[in-house]
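One protein chain omitted, others in place.
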Amino acid sequence: MNGSIVQVVLFYLLAALALTGACLVAFSRSIVHSAFALLGTFVGVAGLYALLAADLVAIVQVMVYVGGVLILILFAVMLTARVDEGKESNPTVGKIPGLLAMLAMAGLLVVTAVKAFGPRTVISEANPPSTVSPIGNLLLSKYVLPFEAISVLLLAVLLGAVTIASGRMRKGAGGKQEGEAPR
Amino acid sequence: MNIMHYLADLLVRSLFKADPATWPYTWIAYAVVIGVGALLAFAFVAIFAGPVTWIERRIAGRIQSRIGPNRNGPQGCLQWLADGIKCWLKEDLVPATADKPLYLAAPYLVFTGMFGAFVVLPFGAHVIAADLNVGLLYILAVTSLVVVGLLMAGWGSNSKWALFGGVRSAAQLVSYEVPSAFSLMAVVLMAGTLSTQGIVGAQGGWPWQWFVFRNPFLFAAFIMYFISAIAEGNRTPFDLPEAESEIIAGYNIEYSGMRFLFFLFAEWANMWIMAAVATLAFLGGWQIPGISPERIAEAKGWTFVGWQALSFAIFVFKGTCLVFTIIQIRWTLPRLRVDQLMITCWKYLVPLSMGSATGVLLLMALVREGGIVDWVMRGAMLLVGLLVAGAYIRKVRATFMADRDNYKKMEGRDLWYPPYRLP
Partner (left out) sequence: MVPTVPPAVSPHRRPPRGTVRAYFRNIRLALSTAFDGMSVTMSYMFRRPLTIQYPDKIDKPVQEMLPESYRGVLEVDMDRCTVCLQCQKICPLGCINIESCKNPETGNREVTKFDIDIGLCMYCGLCAETCNFDALDHTREFEATVTTPDQMILHFVEKPREVTKLKAAEMPVRKHKGSILQKMIPAFGRRHPQEVWTPTAYAAAPVPALKAPTATPKPAAPVASAAPSAADSPTPEQAP
């Protein structure tokens, strides 16, 4: 199928979406707008994955980042006090370290791009094979140890969160009872 | 074979007398066919979501001993059109203090999330927009766009009720995604694929071939999926995001006109999506009893079209039955409190759905498919299903008969008034 033009057009559209989102995240005055602009980045990147015929990765990107991470960020942002005041919630700090980090990141990307430069593989099949079962098989055979290690890590994180939250809850409940007006 | 590919190739062959494999502009034909398909799906959503509002109001009327809207058009069947036109003609208000870009964008995001799921719904043997390899995951993923849209609406309206509604809705959707995903995982394990057509293909036309009646764990998974789907759709008894007694209307309170209509549209479309997913995952989808999918694929000409239409009708019928159940639940059960909602999810549905997925795995490992144990299990589950249905009918009859004599004594008329008699 002669779809390379379509693919190129789609690539630039999706890349523009991701980059626009990223720029809005960086330059927006309101932190809530920044958080919502992340949606564009996540969806654009998922589209790029889909363009690379990585269907499972694309879907998981949407599910995990849009359905999970973004929602968590939004909750955190919305629970922030005085979120509407850009100076309080969204200040510009550390311009020089930021510049250095940006340069380091750009150098890394350039090195990667130069290294990866070579004969490009264009996906020409109309219906590329599914990546679901190969990924599943690999996760449960070759990479089963890292997979399990990650799940143990997640469990530890969950337990830690519960411990911290339950300690707070106990304190909060006690304080509330003391502060409650007698009826 | 995908119907989209088939149609696009047909278009190229017949219209341009070119070979679709080598012709350089085949992709235009594909784009056109995809656009038309999207329009058709949109039309289905509109034609479904509109009248179902009227049907729900009629059913709600009967359940509450009323009649419901029956004035606009024959038996009020044009009521939805009148409502839609009214909304269309209303002014699209933006509150002065609203966060304008977010406020304006939110309805479209919600609608995109709902509408995106229609792409992978298998309406018939070959009637599907795109049979993705990750179909079910895709549905779960695009519906997460809805959460962002609702939060956006809640925040952008700059009203406390809207924000409460949006945050409640987001918390609810994020929580209930877990049990619904686990319940669907049980099905995915049985079918061995994520593709919606593959899951339908792993079942059969007869009830004992459906996944609900395969084993007790899948039966439980079906009920749990249904509950969490209702919760994800913000329907009663889980309609806390729009609890009118506390937060008036929730996230859509500041909206008016067309944007408000988009929210309602998404809600009704979502009802169909959850019914369709439950149908395809548990109730055998479009499968025609006694006709294998191969026979449909091999059929030629009008027979092929006939089989397609029949499978479409079967799918829509099953989905409509579930939609009716969802409507009936709305007019039966009272709304839950916030803490009850979260308890239901995290203490009951999440562990139980995990358990059902594990149980399915266990049975897959222990019981050979098609073996005697498997058939005994299917028979037993079918029997359980029939017994539940029988008990339901008996109970309905007993409730009816309990009031019949008193009604006759008081009113001098018979209480019996069948649903098909429209007053």
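A few remarks follow.
A and B are the chain letters, set down in written order, and residue numbers restart from 1 in every chain.
By our rule, contacts are C-beta pairs under 8 Å (C-beta built on N, C-alpha and C of every residue); 3 or more make two chains touch, one makes a residue touch a chain.
If you're wondering where the values come from, they're calculated on a predicted model, not measured in any experiment.
Residue B:Ile227 is the one among B:Val134, B:Ile227, B:Leu240 or B:Ile253 that touches the chain missing from this view. Contact with the omitted chain, checked across B:Ile63, B:Ile291, B:Leu310 or B:Met364, is made by B:Ile63.
Although one chain is not drawn, its touching partners on chain B can still be listed: residues 59, 61-67, 223, 227, 237, 328-329, 331-333, 336-337, 340, 343-344, 347-348, 352, 391-392, 395-397, 399-400, 403, 407, 411, 413-419, 423.
In this section, only the chains that are shown with their structure count from here on.
Against chain A, the residues of chain B that register as touching in their complex are 5, 21, 23-24, 26-27, 31, 99, 101-102, 109, 132-134, 137-138, 140-142, 144-145, 147-148, 151-152, 155, 163, 167, 170, 174, 177, 194. Touching chain B in their complex are the following residues of chain A: 1-3, 5-6, 30, 32-33, 36, 39, 55-56, 59-60, 62-63, 66-68, 70-71, 74-75, 78, 126, 130-132.
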